[in-house]
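A single protein chain has been omitted; all remaining protein chains appear in their positions.
Labels for the chains are A, B and C, by order of writing; each one numbers its residues from 1.
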Amino acid sequence: MENIGLTHILFVSTTLFFIGVYGFLTRKNMITMLMAIELILNSINMNFVAFNKFLYADKLDGIFFTVFIITIAAAEAAVAIAIIIHLYRNIKSIDVDEADIMKY
Amino acid sequence: MTNLSILIIVPILTAIAVLFCRNTMQIKWTSFIGSIVQLCMASGLMFSYISERALGNTAQMLFQQRYSWYSALNIEYFVGVDGISVAMIMLTSFVVVAGILISWSVQTLTKEFFFLLLLLSVGAYGFFISLDLFTMFFFLEVAVIPKFLLIAVWGSGKKEYSAMKLALMLMGGSVFVLIGLLTTYFNTNINGLHTWDLLQVAHAQIPLQTQMYIFPFLFVGFGVFTALFPFHTWVPDGHSSAPTAASMFLAGISMKLGGYGALRVATYLMPEAAQEYSWIIVLLATIAIIYGSFATLMQKDLKYMNAYSSISHCGFILLGIGMLTKIAIIGAVLQMVSHGVMTALFFGAIGMIYERTHTRQLSDLGGLLKVMPFIGTVYVITGLCSLGLPGLSGFVAEMTVFVGAWQRPDAFHRTATILAAASIVVTAVYILRAAGKAVMGPITNQHYLELKDANWNEKFASVLLIIGILAIGIAPFWLYNLIAPDAQIIMENLTRGGIVN
Amino acid sequence: MLSQNYIALIPLLPIISFLFIGLIGRAYFPKFCGLIGTLSLLISFSLSAILAYQFFFEIGKVNGVYQKIIALKYTWLQFTPNIAIDMGILLDPISVMMIVIVTFISLMVHIYSLGYMHGDHRISTYYTFLSLFTFSMLGLVLSSNIFQIYIFWELVGVSSFLLIGYYYDKPSAVAASKKAFIVTRFADLGFLLGILVLSYYSETLDFQTLIQRLTTNGTYLSGIATASFLGASALTWGLMLVFMGGAGKSAMLPFHIWLPDAMEGPTPVSALIHAATMVVAGVYLVARLFPVFVMCPIALDIVAYVGIISSLFAAIIACTQTDIKRVLAYSTMSQIGFMMFALGVSGYAGEEGTGFMASMFHLFTHAIFKALLFLGAGSVIHYVHSNDMKDMGGLRKMMPITHITFLLACLAIAGIPPFAGFFSKEEILTACFHANKFIFGAAVLTAGLTAFYMFRLYFNIFWNKDFKSHHTHEEHHHGEAPKSMLFPLMILAGLSVIAGFVPFNKFVTADGAGFETEFHLGFAIGPVLLAIAAILLAWKMYAKENSMSDNVSNSIKGLYTSAYRKFYFDEIYLFITQKILFNLIGRPAAWVDKNIFDGLMNLIASITETVSGSIKTYQSGKAQDYAIYFFAGTLGFVLLFIYLWI
Partner (left out) sequence: MNTDFFILMKSEMSLTLMIFILLILKVWDEIKDNTTWLYLVNFMLLLNFAIGFMFNGDGSLFNGMFQNSPTLALEKNILNFGTLIISLLAFDWLKSHKHVPEFFMLLLSTLLGMFFMMSSGNLLMFYLGLELASIPLAALANFDLEKTKSSEAAVKMILLSAFSSCIMLFGISFLYGCTGTLNFAELPSLLGSGHLQILSLILIFIGFAFKLSSVPFHLWTADVYEGAPVTVTSYLSVISKAAIAFVFISTLSPLFINLQSMWYNILFLSIILTITVGNLFAIRQDNIKRFLAFSSIAQAGYILLGLSAGNQMGSTAIIYFLLVYLLSNLGAFGVIGLVSALADKENISDYKGFYKTNPMLSWVLAISLFSLAGVPPTAGFFGKMFLVTAGASKGNYILVIIASLNMIVSLYYYLRVVKAIFVDPNENPIAKVEGSLSSKVGMIVCMTGVIIVGFASNIYDLINQLTH
């Protein structure tokens, strides 16, 4: 029973990534979709951190990147939610499938 | 008049002047005067060309002008003329004047109409004088939009459909040309640089394999413009829906762009491939000739008849090119000029008839010679020209093609020639059928009796074109001698690899 | 040498008057156009008479042989150093003879028309066309270049088209003109190809060079004789094709169908074009190339047989027609047949060349008396206002002069001595008696028939029942025709009496050298007696009103009707053009174009449309679907590029 290595973490993060994608593709609630996005972002963060820790421990690029990703994710979520609310005012729903006036 | 650029500048200026005109009278007169000036300059060009040659100037292209345009891509503004292009320019200027005069009575959107006509002529002039392949292509494309709008806005019948079809098929043609030209460009190497320069490309010794796949693109591309079978289907609809002047320009000038390109670009630049493919060209041309003439037999609409006969006549151009003998090539050029003038006059006459009787159906027309002798006579004269009556231009061109084609002794070319020659009988049949029904015979409709004969501008236009027809028909030698040396040059390039036939 | 300027004037005067009348005269003084045309033609006739005198008696003959003289030559189109179309004037016995005939007959017709066309409001146009025709015809006979002859060939074709269609508001006239033009045009296709063949092997278009190269042994002759196609040598093909053109113009079988219909034109025109001048162009062409024809017996035989068959065929039909102009038309065809087979049986030099000489001789005499016949018929029609002999009869009282002249002409064509036709026909019969017995027999038979139908015509017009007018206002009856019409009749009548005594064998021969022909009385008796018998028969049948003719026609009903229906040639042609050309080729071609090729282009367009229509549902408007496609695309790219593309 050796200690946890890079591959395990990558495995987890990849799984997380696909879970997030699955969520994004299947959930009808826009807020939930945003959360799925967050999942994906977190998997990416894990990647960065893991790579940084196991491979390139001398520099901190990965860590920084993670920090920035988190911040931007917050900003993105903020704007997204604002827009969703505005949409809700118009169509009284946050079901993503309701928003299909424009097609073809 | 040795500054060729003026040939482009004057129509542009005229077009711009038209935009600033106040009323229709000004517009008409401006464009008329502009075109007349252009005609004078074209004639001046021809005379100075002839005199230059007489003085022993043996350069392939005279009056050259060359400015670097897009130096990074080695694109130049490079113009110059030889006998063939001079002939073409003369043709264009004749047809332009006539077309502008014929469309004197255009009422709706006069300004736009004449502006587009002039733009179209700019394209033609530019195409004929430019020696840089890129510039040439540019001018070839310029004409697309005017054609579309002229037909779609001022046309008759199912004009939208025809206009769209014409625009798209011609665009298809130019796309093929574009591909061919690009390939050519990247396969030339003049001391490390690719070149668009026609004269350099001609001697760039492109390997045969490359030529073999460049040539079809170029030839078919230009062929679409000159109704190469089976890419001719834009011709009937386009011509018949177009307003008179536009049909004159289309048949008289625009189809000749194709012939000129097929000769000057495809055949001249890809000689070896041209030899390889010539049998296909001959085949298609023969089919077009026979098939076009027979299809004409069945038409009931004057314009459709003329459009289909144009397919048949343009077949002679391609046949002459495909035969790859000097005389045949000369014949092809003669046919271009002759058919240009003749068919323009034909469409003019049909337009005059249509404007008065408001029908082009053969079944409705009859006995027009009695009420409008002038127009009737013009119609008969063009008819006779188109069936190749001696003394009129058509005869000279077709005979030259035949004599040239007959120099290919093998059975295939003989058969092609005989079939082509046989078509002149069919031509006689449909021409006389139309003339006999529409112009001669009893008057079918009583209200024809108060129709007026041609007015001054129509007379002017017709006489101008008839003069052209007669000038070629009675004294062909001047045109022939104008063209012959350059056909010789093309032949030398063709036979550089080995002797044809 | 003789001064060329006035020779050029001979063809130029008509074209000048054509331009003058056509451009100025018609508009400003239509009254005088007729006079102008006539005047110009008078001049050019006198010039040609002078020329003929000079040629035959002063400068033409060099040590006993008439030369071919190139009086003028301008290069019109220089294809290659060898092959060039020249515009030139070639003088030799036949061309000089022809210009005399052409100008003379044309002059007669001009004068005659002054009276005949009097009061027609388009008379100026009429004279314009006449001048154009005369010019083209002169150009044709004077041609020094085979392509030049083709050019003028076409021009006479078109002027005949214009003149036949002169009454252009009459549908039948329009139809006839179209028919004439198209049929001859078809034949001319052969002519053109023939020219191409000959010129290709002889490498020239110039008559003299061509003849010289193809008759003297050498590379050219061997080349064209050895090159063979479908079993026949190129020479044969070339000559055949050229002869096809000739047959077309000269209304030989099977191209004869246009000639009868051509009678729709004004009668003087028929006299000029469709009797005297244009229709003999074919004969002239063969004569012009005769030395080459001699090199190729097959071609000559074909000429001979086509000639005799057409001749007999036409004679038979002529016996049954009732439209007098059509009768004359068929007789013209028959007489031209005579000229043709005379050429066909002829040899080249000396005695051998009797046929050639005879043919030219007959051409000469026939031109005169046939023109006379037509003009006579013209004045009859002018009087009766009908073409049908059923409306005529007993006219000898009303129009004596016409009657006499017509009688003379009939005697001439029937070959009764001492009238013109007798001599020429005798020469022809002699020639083919020596050459080909079968042709001789047929020829004699035809001669008999000729006499018969001519007198059938004559009696039906001038004797038979008494003339009763068919239209109301009697005062319109002006008795005999005006002077301007009678004058030409009388002149021609006089000529058709004396023309036979011209010693053609001295002047017009194949090789240019004259020869002696002795006149066998015994040989002449047979045909003459036959002719007289035929005349008597005609007199018996038609001089008085009786049922005999009907009985005869009933007794040979099948032959009669089929002959009356011209052996159904028109029907056959109609079938070929309408059913085969139009329905079997034209209609399919049009259909294919509309549906296949045009359809192809439209198909491409519609395919694009359909595809774009079918894929539009992928743009479903649901954000998650987009995401799914996005992700699918991602996976696709990844798989493709990581696992497949490498």
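Here is the rule we use: contacts are C-beta pairs under 8 Å (C-beta built on N, C-alpha and C of every residue); 3 or more make two chains touch, one makes a residue touch a chain.
From a predicted model like this one, the values you see are computed outputs, not experimental measurements.
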Where does the absent chain touch, in terms of which shown chains it meets? A, B, C
Please identify which residue in B:I6, B:I36, B:I50 or B:I179 touches the non-displayed chain. B:I179
In the complete assembly, which of B:W104, B:F138 or B:F477 touches the absent chain? B:F138
Residues from chain C at the interface with the omitted partner, ascending: 608-609, 611-613, 615-616, 618-619, 621, 623, 625-627, 629-630, 632-634, 636-638, 640-642, 645
Listed in rising order, the chain B residues that touch the chain left out are 69-73, 75, 134, 138-139, 141-142, 144-145, 148-149, 152-153, 159-160, 163-164, 167-168, 171-172, 175, 178-179, 182-183, 185-186
In the full complex, chain A touches the hidden chain through residues 17, 20, 24, 30, 33-34, 37, 40-41, 43-44, 47-48, 51-52, 55-56, 59, 61-62, 64-65, 68-69, 72, 75-76, 79-80, 82-84, 86-87, 89-91, 96, 99-103
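Keep in mind that, in the parts below, only the chains that are shown with their structure count from here on.
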Examine which chains touch each other and state the graph shape they make (line, ring, star, complete, other). line
By count of C-beta pairs in contact, the leading pair of chains: B-C
When the centre of a chain is set as the mean of its C-alpha atoms, what distance in Å lies between chain A and chain B? 66
Which parts of chain B, given as residue numbers and ranges, touch two or more other chains? none
The residues of chain B that touch chain C in their complex are 165, 168-169, 230, 232-234, 236, 291, 294-295, 297-299, 308, 327, 367, 369-370, 384, 387, 389-391, 395-396, 399-400, 402-404, 406-407, 409, 417-418, 421-422, 424-426, 428-429, 432-433, 436, 440-443, 476-477, 480
In their complex, what parts of chain C are in touch with chain B? 75-80, 83, 147, 150-152, 154-155, 158, 165, 168-169, 171, 174-175, 177-178, 181-182, 185-186, 189, 192-193, 196, 199-200, 577, 581-582, 585-587, 589-590, 593, 597-598, 600-601, 605
Listed in rising order, chain C residues that touch chain A in their complex are 616-617, 619-624, 627-628, 631
